[in-house]
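A protein chain is absent from this complex, but the other protein chains hold their places.
Chain naming follows the written order as A and B, and within any one chain the residues start at number 1.
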Amino acid sequence: MSILQVEELNLAFGGVVAVADLSFAVERGHVTSLIGPNGAGKTSVFNCITGFYRPGGGRILFGGEDIAGRPPYQITARGISRTFQNIRLFNALTVVENVAAGAHTRSSCGLLRCLFRTGRLRCEEREVREKSFHWLDFVGLADYYDYQARQLPYGDQRRLEIARALAAEPQLLLLDEPAAGLNHNERERLLTLIQSILDLGVTVIMIEHDMGLVMRISDHIVVLDYGRKIAEGPPETVRNDQRVIDAYLGGDLDAAAS
Amino acid sequence: MAGRRPTPAVAGAALAAAVLLPVLVRDPYFIELGVQIEFYIVLAVGLNMVAGFCGLLDLGYAAFFAIGAYTTGILMTRAHFSFWLAVPFCILFAAASGVVVGGPTLRLRSDYLAIVTLGFGEIVRITANNLSITGGATGIFGIPPLALGPLLVTSKTAYYYIMLGLALLGVAGAYSLRHSRVGRAWHYIREDEDAALAMGVNTALFKLYAYITGAVWASMVGAVYAVSMTAIAPESFSYNQSVLILIAVILGGLGSIPGVVLGAVLVTVLPELLRGVSTFRLLVFGILMVVFMILRPQGLWPENVRGVFRRPPKAEPDQSLAGGAGE
Partner (left out) sequence: MNFFWQEVINGLFVGAFYALVALGYSMVYGIIRLINFAHGDLYMVGSFLGFSTLSLLLGRGVGAVTGLALAFVVAMVAVGLLGTGVEKIAYKPLRQAPILSLLISALGMSLILENTVLVIPAWGPQFLVYPFNLPTTGFTLAGATVTYMQVLIFVLCLLLMAGLQTFVQKSIFGKAMRAIALDKDAAQLMGINVNQMVSMTFLLGAGLAGAAGVMAGLYYKEINFMMGFEMGLKAFTAAVIGGIGNIPGTVLGGFVLGVLEALGSGYLGSQWQNVFAFAILIVLLVFKPTGLIGEKIGGRM
């Protein structure tokens, strides 16, 4: 059973069409990759799924419920979490406080409980602390917990963003270009990390330009161009699809893998 | 640049000094000054939660101060409420006004928000100046003093200690909120509102929480102000007042609780030290604002972002997680 079903998704800004009649399904426990040339609409799809854009038409079914048009914080509460293409950490705050942001949606103390420091709040604070350090350990950043996020090197910042997203305990994790700017070693670690995430039972959707990474880890690939799906299938099928090759300006997909 | 938190020694010394002041220094001038400092401490701590923690630059904060003072004044003089009965109404009206001010500004950018809140501040002041129930330009006078059982509190020294208590509560409350889900949510909104939304923070709700909390803090000051002064007038709640509170927050350090306490002290004490040149007061503060933004935007005592969580002791390898491989 698909965890996410996108049906006839449409999105336009003024006269410019970003996504046109897009339909695809994401299987539970799989890595589904969204690829395509720049401007193909991939991040727009993410923004629709996570509630930052309201689609002009179509449905996005998550666990059977249409979440299209819901505000982002509700979608996160329902179990979808994300990272951003251009890292959006809370820069002045510490590493651990960043991760604690993910835990926000899984906790519930409101204004009065926080003000009067009730027993329930203290309990919750302990939980948030434990969870935050747990996820920091998971991505290997626990030693840096008290650094400000902006002090971390780039590769570590990407991992921190993933830890933050995981702290929201998602069923579905959206990674937007997680490998961008990473060197070879960091990329290998990313692969291992994604595999660990899958082992937890989390489903992953990934936007990526690194074809090597995409081909190695994906179970299913959806190819977009100008907002439309031009191909779909397992890696072997997609890599040999002529339309896909043409979309990347006649380039050889193997050459595109770095 | 992250700041330091006050050491127990510093905090203890400050507290001791505050408690002993009226005992050691009998001069009523200093006690009066102390009460003023305490007013500004709570106001600055309140505004800090709105502007410092949550990043909402409220330029009309004195309006909430006014609402507390006028609610107390009107209920006590016109409806003959006791102070203690008026307080819940202060809180109620303050919270409501926080929603009224916050609601329209939820989607506004910082500068628009600043001007809208300034507009609200003016609306409150002009309304207070023109309605008969608020006493118009002359305001409300003859507000009865606070009563503790059969005792009527009339001495400045007594109000000094009452406000000291309120200041301690105000500071404690701010610390409690900071180290909780709400305070963290405010910081996330301040740092990157969209990322906060993506992490499940209901930004609209939490922004309202910020306004409500700030409003309640200010209204409590207003309530005590009304009974300690026995008379209130619109001039005390003008734009200038809002600016002074903001200056305390900025000079002290946006987001820093010890910083804004320091700022409150400075904003009250510096003009007194420069008594002879009091017309230059705001000019000096204006220059300081520009200079600080360029040279030291984090303020005199910057916010301490570290140490939010202490690292839990190393536990036994956790059996319940599958594949929790870090490195």
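What to note about this one:
The rule is simple: contacts are C-beta pairs under 8 Å (C-beta built on N, C-alpha and C of every residue); 3 or more make two chains touch, one makes a residue touch a chain.
Keep in mind the model is a prediction, meaning the values are calculated, not measured.
Among the displayed chains, contact with the absent chain in the complete complex occurs for B.
The missing chain, though absent from the display, is touched by one residue of B:Ala11, B:Leu108 or B:Leu205; that residue is B:Leu108. Residue B:Gly55 is the one among B:Gly3, B:Gly55, B:Gly98 or B:Gly259 that touches the chain not shown. Only one residue from B:Trp84, B:Phe141 or B:Phe280 touches the chain missing from this view: B:Phe280.
Only one residue from B:Val153, B:Ala172, B:Leu270 or B:Met289 touches the chain missing from this view: B:Met289.
Across the interface with the omitted chain, subunit B contributes residues 55, 57, 59, 104-105, 107-112, 114-116, 118-120, 122-123, 126-127, 129-130, 193-194, 239, 243, 246, 250, 254, 279-280, 282-283, 285-290, 293-294, 297.
FYI, only the chains that are shown with their structure count from here on.
Chain centres here are Cα averages; for subunit A and subunit B they lie 39 Å apart.
Subunit A contributes residues 50, 52, 71-73, 76-77, 81-82, 84, 88-94, 96-97, 100-102, 104-105, 107-111, 113-117, 121, 124-125, 128-130, 132-134, 137-140, 142, 145-146, 148, 164-165, 168, 192, 196, 199-200 to its touches with subunit B in the complex. For subunit B in complex with subunit A, the touching residues are 2, 173, 176-177, 179-185, 187-188, 191-192, 194-203, 209, 212-213, 305-312, 318, 321-327.
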